[in-house]
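Here the complex is missing a single protein chain, while all its other protein chains stay put.
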Amino acid sequence: MAFKAAQQKFTAKINETTVGTGERAISLGGENAFPFYSFDAPVENSPKIGIEIHDSGHYAGVPGMDAYYAGADTLAETARRAAAVEGVDFLAVSFDGAHPDSGDRSVEDCVEAIKEIADAVDIPIVIEGSKSVDKDAKLLDKISEALSGRNILVMSAREENYKSIAASAGLAYSQKISAESAVDINLAKQLNVLISQMGVKSENTVMNLGSAAAGYGFEYVASTIDRVKAAALAQNDTMLQMPIVTPVGAEAWTVKEAIVSEEDFPEWGPMEIRGINMEVSTAAACLAAGSNAVILRHPESVKAVSRLVKALI
Amino acid sequence: MALKGLDIFKLTPKTNCKDCGNPTCMAFAMKVAQGAVELDKCPHMSEEAKAQLGDATAPPMKKFTIGAGDGVCALGGETVLFRHDKTFVSKNLYAINVCEGSYDEKLPEIQKVDYDRLGERMYVELLNLQFTGDAGKYAELVGKAQGAGRCLILECQDAAAARAALEICAASKPLLNGANAGNCAEFSALAKEFGVALGVSGASLDELYDTAAQLEKLGNKELVLDVGSASVKDAFAAAVQIRRAALRDNDRVFGYPSLINLAKLAPGDEYLQTALASLFTLKYGSIIVMEKMTYAQALPLYGLRQNIYTDPQKPMKVEPGIYPLNGADADALCVTTVDFALTYFVVSGELERSGVPLNLLISDAGGYSVLTAWAAGKLSASSIAKFIGEFEIENKISNRTLVIPGKVAVLKGEIEEKLPGWTVVVAPNEAVELVKFFKEYKAG
Partner (left out) sequence: MAKFIVIGERIHCISPVIKKAMDERDPAPILKRAKEQLDAGADYLDVNIGPAEKGGDELMKWAVQLLQSEFDGVPLCLDTANRRAIEAGISVYDRSKGKPIVNSADAGDRIENIDLAAANDAVCLALCSKAGVPSDNDERMGYCQELLERGMSLGMDPDDIWFDPLFLVIKGMQDKQMEMLEFIRMLSDMGLKSTGGLSNVSNMMPKNIRPIMDSAMAAMAICMGLTSAIVNPCDLRLMETVRSCDVIRNNTLYADSYLEL
């Protein structure tokens, strides 16, 4: 009596969204099975890994990152180094230095910076914005214009500013956009509806459903992604069939485990190793739940998660 | 396989007597097939039919324990594939792989990681004792490991060595992980003789299935299915398909917990083991064997596990009390928020990032978030005043300024009334604004 493996077949599938141009362009989504369930259906596009750099400088104080980016005194050079990490599929640029409370770098400066970055790398570019709703409306518009034709992904279309981002990045400059919600499944769906009602095609949008570091309410993240994928595949909910892109680094590198010093917690060991484990664990959990791409900070995390994806595909 | 409604219907008396409370025998049969009604609700079912159908009403995944005394660990008993459907039952357990050469070196490292997180003890529950070919040395290892205070896994496919090991440690109810297609009769007998749970492996999922079915027939009721070490991809496929067959397709042969050996699947790769352990925490690993468990690995892995296995209906709570941050002493500013774990973690994380010494006061707010607790009357001027009194804050802390969450700014006046001598300061609404707030507050 052999094992009768009953496959799980879905007629619906996740949209396929392409970011970037040329040989290094990436496709997200496209699957009609749960993550890594290659025994149910072939995995159309393996999950992708992004590396995050910041216009305010690299994420400092972590010896391995300090060493990796040592001597990179321009954003373009930082971007080049980041893009060279083994396993990287795309570059995510965070303009945290443009937030009014932390640098307030001007939109013009940011545009100059992103142009230099774009000239320095050929991998797809993802723009994370400044985390200020008001600043982003203008900033993301100008960046989308400056990188016309590069098919970038603009994150951070939120409830408060999705209209301007959809109109500029999504419609005027034909970039890809990401609807951002914070672990709120109904808002995630509603944002997709609103953006599609503005005329942005579903295949040109992705979702950032929000995240949390392992141990910090990750159950909400896991259940949100689980339910989104179930609705997309089993219920053919077309307003939830967008690929999911999850920024992990910002969550992982801000929790206590990743920031307190070894002097204060000697038994915990080196901070950097803790941060990488936190980042890798959170990213793996996101991918296991169904993220189609994760954004990480540490080169070692990128390599490790890349090994995970290769081993599973 | 679970029985279909029609199979059950055929065994009913087909009299539509309604003694079971259902309008027809078919209605009764359909409900039994779904697990909605117990078979013995029908008083007219023959003993023979009941025996034949008993399996249909059994739970889809067996639940049992391994280990003895303080080291008892629960395994199995899951009923759903996704935690939003229902709470997961038995959290995944961690084992560290040791063999005779590495035991003395590894044990102190293993024992180092042992801490409390929200009332749960976080430590390596199991030792996986790997047999490497020398029965004498293995027995010695087992003897030593018995004193480590951890539940043991005997990873050993050699019957003689396994017997010798069991003679030493059977009383502590180890898991004997050694059965396969070739030795299953012998290992079945061993496990039964010593009364231990039996781990079983197979060269393929089919072979694993057949061997598990055979062992069940031989009377071994407590099995653990080893997903194998051919490749990560195969191991993941096996873990998912085993659990899905049991819970979705009611295939009782695979209704057992799983074992995933990362020491074999990703040897020497700490970060990949962390990644895989996270993956298997979400998707259906019951026992996860690692090469080591450093604090750096434990912190995310145990945190993740605690998250995933938490009851969606029951919020995680932190203990009420004084939590001094950034080296706070009796003169440091007091800050208060609710005992909902997520709020606590987010707020304390931000407060730590501010670098300002602060006494974080957590009162019992029923495990709700700030606004919910306020609306439910669990966070009020009285509850805060009561907490200050009960915990003798005024004797322990000399500072008389209390910072309250921005979302309950309305409480300011009332608290000041109830706590003469205190000044209440209102913090911003969102946790992300706390760093800036406290840095500026400190600056003047």
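The first chain written gets the first letter, and so on, giving A and B; residue counts start at 1 in each chain.
The definition used in the following text is that contacts are C-beta pairs under 8 Å (C-beta built on N, C-alpha and C of every residue); 3 or more make two chains touch, one makes a residue touch a chain.
Bear in mind the structure is a predicted one, so any value in this text is a computation, not a measurement.
*Asks:* Of A:L28, A:I53, A:A231 or A:M271, which sits in contact with the chain we cannot see?
*Replies:* Answering carefully, the residue with contact to the hidden chain is A:A231.
*Asks:* Could you please point out the subunit A residues that touch the chain left off the display?
*Replies:* Considering the whole complex, subunit A reaches the absent chain at 11, 185-187, 189-190, 192-194, 197, 227-228, 231, 235, 237, 239-240.
*Asks:* Touching the missing chain, which residues of subunit B?
*Replies:* Looking at subunit B, the ones touching the missing chain are residues 4-6, 9, 16, 23-27, 30-31, 33-34, 36.
Following the convention adopted for this analysis, only the chains that are shown with their structure count from here on.
*Asks:* Measuring centre to centre with CA averages, how many angstrom lie between subunit A and subunit B?
*Replies:* 29
*Asks:* Per the contact definition, I'd like the list of subunit A residues that touch subunit B in the complex.
*Replies:* Of all residues in subunit A, those touching subunit B are 1-6, 8, 36-39, 101, 213-219, 222-223, 226-227, 230, 254-257, 259-260, 267-270, 273-274, 276-278, 280-285, 287-289, 300-301, 303-305, 307-308, 311-313.
*Asks:* Within their complex, state which residues of subunit B touch subunit A.
*Replies:* So the residues of subunit B in touch with subunit A come to 82-84, 112, 117, 205-206, 208-210, 213, 231-233, 236-237, 240-241, 244-245, 248-249, 251, 253-254, 266, 269-272, 274-279, 281-283, 294-297, 299-304, 306-308, 310, 312, 341-342, 345-346, 348-349, 352-353, 436.
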